[in-house]
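In this view, the complex is presented without one of its protein chains, the others remaining in place.
So that you can tell them apart, the chains are marked A, B and C in the order they are listed, and the count of residues begins at 1 in each.
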Amino acid sequence: MSNSDLMETIGRISGVNPRKCMKCGKCSGACPAYDEMEFHPHQFVSMVESGRIDELMNSRGIYTCLSCFACVERCPRSVEPAKLIEAVRCACLRRQGMDHMKPEHIPAILDEDLPQQAVTSAFRKYRK
Amino acid sequence: MTFSYFPGCTLKTKGKELDRCGRESAAALGFELQELAQWQCCGAVYPMARDEIATRLSSVRALAAARDEGRELVTLCSACHHVIKRVNGDMKKDPEIRDKVNRYLQLEKPYAGETNVLHYLEVLRDRVGFGEVAKKVTHPLTGRKIGAYYGCLLLRPSKELGFDDPENPRILEDFIRAIGAEPVVYGMRNECCGGYTTIENKDYAKKNVAKIMANAKACGAEALITACPLCMYNLKENSEDGLPVYYFTELLAEALGLKEADA
Amino acid sequence: MQRIGVFVCWCGSNIAATVDVEKVSEVLGHEPGVVFSTNYQYMCSQTGQDMIQSAIRDYKLTGVVICSCSPRMHETTFRRACEKAGLNPYLVEIANIREQCSWIHKDKAVGTEKAIILGRAAIAKVQLNRPLTAGESPVTKRALVIGGGIAGIQTALDIADAGFPVDIVEKKPTIGGKMTQLDKTFPTLDCAACILTPKMVEAAQNENIHIYSYSEVEAVKGFVGNFRVTIRKKARYVKEDVCTGCGLCTEKCPQKKVPNEFNLGLDTRRAIYIPFAQAVPKVATIDADYCRMLKEGKCGVCSKVCTAGAIDYKQKDELIEEAYGAIVVATGYNPIKLDKFDEFAYSQSPDVVSSLEFERLMNAAGPTGGVLLRPSDHTHPKTLVFVQCVGSRCDSEEKGKPYCSKICCMYTAKHAMLCREKYPDTEVYVFYIDVRTPGKNFDEFYRRAVEEYGVHYIKGMVGKVVPENGKLKVQASDLLDNRQLHIDADMVVLAAAIEPDESARPLATMLTASMDTNNFFTEAHPKLRPVESPTAGIFLSGACQGPKDIPETVAQAGAAASKAIGLLCKDHLTCNPCVAEPDELMCNGCSSCEKVCPYGAITYADKEFRGPNRTTLIRRVAQVNPAVCQGCGACTVACPSGAMDLKGFSNKQIMAEVDAICR
Partner (left out) sequence: MQVNGEFQPTIVAFCCNWCSYAGADLSGTNRLQYPANVKIIRIPCSCRLNPLFILRAFQRGADGVILCGCHPGDCHYTTGNYYARRRMTLLFSMLDYLGIEKERTRVEWVSAAEGGKFAATMNDFVAAVTKLGPNRRLEDLRCSKD
């Protein structure tokens, strides 16, 4: 997919208009996963706007975003950065062989108390 | 008062206590949770991408089933509540998603968000009333200092969930008061515990949990309650010397005197 | 039979180059009703005007059509010329053959043909013109200022100085407004009270000014020059003219637990109180919500200690009616409530305060006597975090405001600077999105805060504040360093957005003044008429029109005063004669016109009409107040029976123009 197609896809499936962003950085101030991401929520917004999507797709941050919606809740401009991060993650996972987690990994992770919910959500987040 | 009930995958397995105590307390409080005849896992995370249709279907099946029964749909698990309520919102407000889902499901009667989705706590607050709950309490948890742990899924995004004030919620605090205990308000109660990342990166989840625990302890909490099995797991497993954590329904059952009964 | 004169102007070559003026005057001369037609090089010149005037006399003209430049240019000139020759000025019509013909067409044949059609349309219209006389209405030489903050006080002082009586209506027990609560003012750091209180006293002592404190506007009737206003003087249970303001009652009152609004609830006052030492009028007021005597009929301590005998538990609200020629709105602003921004823990920790609360905590007359102490434990804070744009520049309607509140950047710089100046042991952080300092000496002031006082300005925003172990754990972003900051602060100060006072909207409805979606009053023109409301006779002063700092407020207050004075100077107002006029025989009193009138110019009266067979019947019919009607014509179209028409632009006149053009 060309970069402009990627931008279009991300805009469409996220429903986010990055131009609404006023670059206040509240999303990154609110983010509990900040230190686990090399690109931070506010950067996702500006990098999607400027078309630097490949870099985002290759970043670890798309798998460490907790989808806790703190950025969505607190954004004064209703930009919803979490939806952008999700859209970049989807664009990545939907490519052949890009699954971030495979079923064969699971047995090693499982412990006595791990709820099904954790596995289900991880699969939803990490593979297509 | 009878509600359709969506237990969700975890409440049938690792989170049995949340479910069992919830149902028993419901009976004691005078309402019934009628489990949907057929339900499938909601998927545990809400599909934010607008073109994800398949991942919305199981929620819509549950919603349509509740509609056909003519009842409100109650969930206990925070994640199920989050997913089903938001998918319901999509079905109500997003014509494109609604149309695609309905074409896919071929229901007898297309679904358009008619069902009202309630969390068990909302039932306690809005249908039963915490005042009534307090009246039914036989074994008040007097003197116990309990911190409510909301996490993220119950509250946010508040525009869609409309559950409580997302930054200074009080529904669990009111609940704690209703069962005779003393609520401890602490700032981290609506911050994320690390969620599903515990599968991949335990240390990361531990860091989040440590902050929450430290804050709850510093504010004087002696135990935490939650409505989410994943939060429960994270708070318990990923904390070295953390506070005890309970499902809120466990304490509800205790306060209603249901604990000895089955002991 | 009409006798119409047509005058075609060449405008040098402006018109004559692309319009054959000879042909135009020739052809138009044959139009029905036209008895005289000519052309001349410059119709607007003295010679041209003389030509028109002598034609009016010589040919006994009953209507004049001038084919020339835009009526926006010289309509008044030609009307005046005709009036001098004894023709009613509203019997003149202009055909715009310059801006809308000669200047936009290159082909002379095309231009000439169009000019003829435009001339015909004007002739068709003037056939139906009726002489109109502009009415006059007298002006009541008294002004009302609603709101007694710095804006209202300044406006009142300026109007009073010009010699006109002014009344100030203030809903609080004292005038002074928000400025009384401020400590220092930017960018000069002079003490707010020191510059404001003399003005309050001046207002009280000025014999042209009457202050209705603890009063509200209840109803407004009338129109420019002739407003009739009902003022509700709320019962304060103290005789204003008897109370000496000694304050003994406020010391003896046993009800001590009333939150003190002057200090924003940071301390308490008594049930009988004087808001602050320099209050004007310095008169006690009983808070009926807390007074035991008023609630339960027991107590009466204040009455016993009052040697002047000023206490009157039986006092009732009083309604006062007064007439005014001009009304100035100065209802000001309030900081927004912060309960929807609890990520900053405002309702979870007393050490998270709004900027206005911080102002009180720094003020010598404030709850801490001017020593900066944390509200929670009265200790001296070491680390302070200021958060800007709390609730300003928000996208979502329910949570914040879409606009920039304008004053926050500067007062935050002031707070940070004062903090560092008084307490050099403090660390002060300011989180900003943009620093906006477009005012005289403003940017210099902000730079001083950074460079001389060492305030840490951080581009970024606070995302979460968590109270823990007596500290406030602040999590924020530093966008320029691209990192997340974690600061253990002792106090967090929130620069809350400001919004118009809640009394503004109901007041706007009473005044039929327009408002924007944020409840700020709209000005008549955003550039050229910034202190007037579109409703004649209503003027805007201060932050009720938009966020403003003190210098801007005072400047606007003076401007509003001068506009009001300009109005009050006149003995009579000339009205626009092109106003709506109902045909009473056709009107069925349905109120459709009244509903669309933006000025409230239409009322209804029951009138007696003669029916068939010598019967009479009383019908409700519309009446237009020509002094209020601005002549927009909305009512003429809304009227289902076609009873309403607009003078000067009547249905028949416009239809005649249409017919002439489509002929």
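In this text, a residue touches a chain if its C-beta (ideal position, glycine included) is under 8 Å from a C-beta of that chain, and two chains touch if they have at least 3 such contacts.
Given the structure is predicted, the values throughout are model-derived calculations rather than measurements.
Among the chains on display, the ones the left-out chain touches in the entire complex are C.
Touching the missing chain, out of C:Pro32, C:Pro259, C:Gly309 or C:Pro598, is residue C:Pro598.
Considering the whole complex, the residue from C:Glu113, C:Asp287 or C:Glu581 that touches the absent chain is C:Glu113. Of the residues in chain C, those that touch the hidden partner chain are 70-72, 96, 98-101, 103-106, 110-111, 113-114, 117-118, 121, 514, 522, 534, 578, 596, 598, 630-634, 636-638, 646, 649, 651, 654-655, 657-659, 661-663.
Going forward, only the chains that are shown with their structure count from here on.
Contact topology of the protein chains: fully connected, every pair of chains touching. Annotation: A-B is the more contact-rich of the chain pairs A-B and B-C, by number of C-beta pairs in contact. Separating the centre of chain A from that of chain C, both taken as means of CA atoms, is a distance of 48 Å.
In terms of their C-alpha centroids, the spacing between chain A and chain B amounts to 24 Å.
Mean C-alpha position of chain B lies 50 Å from that of chain C. Along chain B, residues 167, 191 each make contact with two or more other chains.
Looking at chain A, one finds that residues 70, 73 touch two or more other chains. Per the touch definition, chain A reaches chain B in the complex via residues 12-15, 32-33, 36, 63-64, 66-70, 72-73, 80, 82-83, 86-87, 90, 101, 109, 111, 113-122, 124-126. Chain C meets chain A in the complex at residues 343, 389, 393-396, 399-400, 431, 433, 459-464, 475-479, 482, 484. Note for the complex: chain C touches chain B at residues 339-343, 345, 347-348, 396, 464-469, 473.
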